[in-house]
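With one protein chain removed, the remaining protein chains of the complex are shown where they sit.
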Amino acid sequence: MKRIMFILGLVGSWVFLLGTSNLAWAKDPDYPVRPIELYLPMSAGGSTDLASRALINAANKHLPQPIVPINKPGGGGTIAAMAVKTAKPDGYALGTITMSGALTPPFSEQPPYKDLNCFTWIVNFGTFVFPVIVKNEAPWKTWREFTEWARKNPRATKLGITGSKYSDYKALVLWQVEQQEKAKFTYIAFKGSAEVLSAILGGHINVYGSTVDAATMPYVQKGDLRIIAYLGNNKVKGYEDIPSTKDLYGIEIPDLLAIIGPQGLPDQVVKKLEEVFAKAVKDREYVEVMNRMHMPVIYMDRVTLKKQIDEAFAYTAKAYEKLKEEEAKEKK
Amino acid sequence: MEILQNLFAGFSIAFVAVNLFYCFTGVLIGTLIGVLPGIGPVATMSLLLPVTYKMDPIQAIIVLAGIYYGAMYGGSTTSILVNIPGEAASVVTCLEGYKMAQKGRAGPALGIAAFGSLIGGCFSLIGLMLLAPTLASFALRIGPPEFFSFLCTGLTVVIYLTSGSIIRALMMAALGIILGCIGQDPESGSFRFVFGFHHLLSGIDLVPFIMGLFGISEVFLNIEKRLQKRTIYEGDIKDLLPNLQDWKGSIKPILRGSILGFLVGILPGGGPVISSFASYAMEKKVSKHPEKFGSGAIEGVAGPETANNAATGGSFIPLFTLGIPSNVVMALLLGALVIHGVTPGPLLMQQNPKIFWSVVASMFIGNGMLLVLNLPLIWIWVQVLKVPYRILFPLILLFCLVGAYSVNNSNFDVALMLLFGVLGYLMRKFKYDAAPMVLAFVLGPMFENSLRQSLLLSDGSFGIFFTRPVAAVGMVAAILMLLSSVIPFIRKKRRRILEEEAVDGGIGKIN
Partner (left out) sequence: MTQWMPSIFWISIGTYVAIQAYLLGLGSFHQPGPGFIFFLAALILTFLSVIDLIATFIARSEEKEERIWFGVQWERVLLVLGVLSAYVFFWNVLGFPISTFLLMIFLFKGIEPTRWWIALVAGFITTLTAYYIFKVWLAIPFPRGFLGV
């Protein structure tokens, strides 16, 4: 008898427990009624991660239920993207995506997604700056000098990047620059921008072609390193007189640091999120964090974002077509 | 001396009540996280990151750093008690520690692990204080060729990780390299042995891998037998703390482990995992009784546990002095500092020395707290060995399942863990050692990367490994290590063959 009571008591407390946790029993018109999971494509500590967390912090001030960041690193951002793609479109699973996560996988060997309509594009909340950096002692003070030298010494230009042409958008842009300049660089792939930074400081490579982050800028400010160009169109504040690939060749990198959801998110959910994020990007703390990481805050609402994505996708598709043609030619 | 002055100033900040509280919280959480297999410091630190926004930068670092080195203390607990590595750096502790537990000596094992961790941790802090700038510039000079030569030496260590056949150890190492390199090729972008699983693009995660190989396989091996009232160790548990003999045997390994761990920790990508393997191999090599290893040699616990804690101190050096993180945890700390408006690096020591010294002081305090925390816990942990296995093993399995899931919040990892559990189970049945495979798994991808990077840097010439001074030293060391382990092996084989011939010749063929 006692045993049965004991068991009943335990079961009872369990039901109570379930009841006090968040159950979405009723169809409540007010979104959100429970915490929202947001998948981050990079591991904790990186600039994408920190920017997203800062945004989430700011957004949570305007939400009845918090957004909870969850790191799902790997595959250059595809793992998080896949998690979003396959989630239920109820607005409780979202993700962050960057240009490398969006525009390179559709053209890789085994594309996890062939086009970007499998996502709902919500807002864009920032972007990156990609400087090309050399050591101060290097013989090239400007981009011109560098490309001239590189043309004559292709095997001696050791350019450090984080990925390959099929996984990192910057590598694709560099390849386009090579075509324009009729030069050839030697690429050395590293696992992360920190490794590229130590490689250039140690003199093992002579050019750095990765993201700018909080670790790199002090060296530029101190004068140990020098920026000679930018990939894309964004520049570091205070260093705007250095040309970008947009200035030089008209080659841009789409500004993409966006919040996405699975395909088919209900309109009211997207509207609500848009509202909240629009306020979040104006939040003082958010802007401060982004400034410290030298990431420009570029906001796009869902219409503008979708337009940009479609344009960027078409442009990238053409670029990859050309790349594959060239590679096929070289194989022969 | 200026250093002592700075340190004193640091202590005066670290001893402030609030900061002590944060230090304690950090190390407490760290210990618990270290004990729970699978859930590592990174996940917890990123969880607590938003909580630290309200604190000032010093407090934030105190808490986060506490979690990191606290986890190094706790990691050995499950390794010793149930053969499940709490995290990658504790794999080696399983080899000797678990055997000691099975002989009723879990208490001394846990005790030596705790003391060794304290000494290693403090030693590396002293190194951090005194040598940081010098070592930092040295660390920068380590490029791909130097790293490659260190890895060559590291791979030869594989031979010391087995108590059985060396051929099989090498086989397992080769397999480890294959498994470790699965994923997307960083250079060409091609998918290697991914079989369509996008989760594998960044490779097999270390945690499900080792939890399956060691933890799950151990459970499988145990449940085969009749369980009834069995516990992990039958009989009375006598010693709770290391005795004099244990201490005598452990002093030198602890000293060696501190130095080795500290130096390895400075290397990029090095850190606690590699240092623990290296220390184990070193202890086995210098030991007068290498046969003891594999059946509960306390040196095999003392050295590696000290080394992995010493490595944590070493890994702070590139972060604080250069602003460059040498592993994922440091990257997270960097992020935390940035959010708080502090940029570590060459400017930090000049502009903001307060931060450096108070964090260092706090880490000393933290290590002390950890020892005080962990010692009484030994009695509690040892009771685990008395729990009937048939109640214990479902709990172990649950821990492993959750732990594997928590790494990437993915079911796939759990499935992988089970797969490796089966592999580990079969391997142990047929007498193949897992430790060489784990080391090769960790080192393999780095080995490939640095080889390719080096060859790209040298335009295809292998001479780069011998023309650069540091790299050349490393390569010579690797060759010497290889020869010094292979030659005795060959000699032993020849002697055995000669002996057998003598026996056959003397007795004659028996039909």
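Observations
Just so it is clear, A and B label the chains in written order, and each chain counts residues from 1 on its own.
Keep this in mind: a contact is a pair of C-beta atoms (placed from the backbone, for glycine too) under 8 Å apart; a residue touches a chain by one contact, two chains touch by 3 or more.
All figures in this text were calculated on a predicted structure; none of them were measured in a lab.
Only one residue in the set B:T25, B:Q102, B:S163 or B:S188 touches the chain that does not appear here, and it is B:S188. Residue in contact with the omitted chain (choice from B:L7, B:V27 or B:L47): B:L47. Interface note: of B:N411, B:T467 or B:S484, the residue touching the hidden chain in the full complex is B:N411. Counting the whole complex, the residues of chain B in touch with the unshown chain are 39, 43-44, 47, 165, 167-168, 170-171, 174-175, 177-178, 181, 185, 187-188, 190, 192-193, 219-220, 223-228, 390-391, 393-395, 397-398, 401-402, 405-406, 409, 411, 414-415, 418, 421-422, 425-426, 429-430, 432, 444, 447-448, 451-452, 455-456, 459-461. Remark: the residues of chain A touching the chain excluded from display are 3, 6-7, 10-11, 13-14, 17-18, 21-25, 34, 37, 68, 70.
One rule holds in what follows: only the chains that are shown with their structure count from here on.
Note: centroid distance chain A to chain B, computed from Cα atoms, is 31 Å. Every residue of chain A that touches chain B in the complex is listed here, in rising order: 43-46, 49-50, 53-54, 57, 69-76, 78-79, 82, 108-110, 112, 155, 158, 163-167, 186-192, 194-195, 197-199, 201-205, 214-215, 217-219, 222, 288-289, 292-293.
Those residues of chain B that touch chain A in the shared complex are 42-43, 45-46, 49-50, 53, 139-144, 184-191, 194, 196, 198-199, 201-202, 268, 318, 322-326, 328, 331-336, 338-339, 341, 343-347, 408-410, 449, 453, 456-457, 459.
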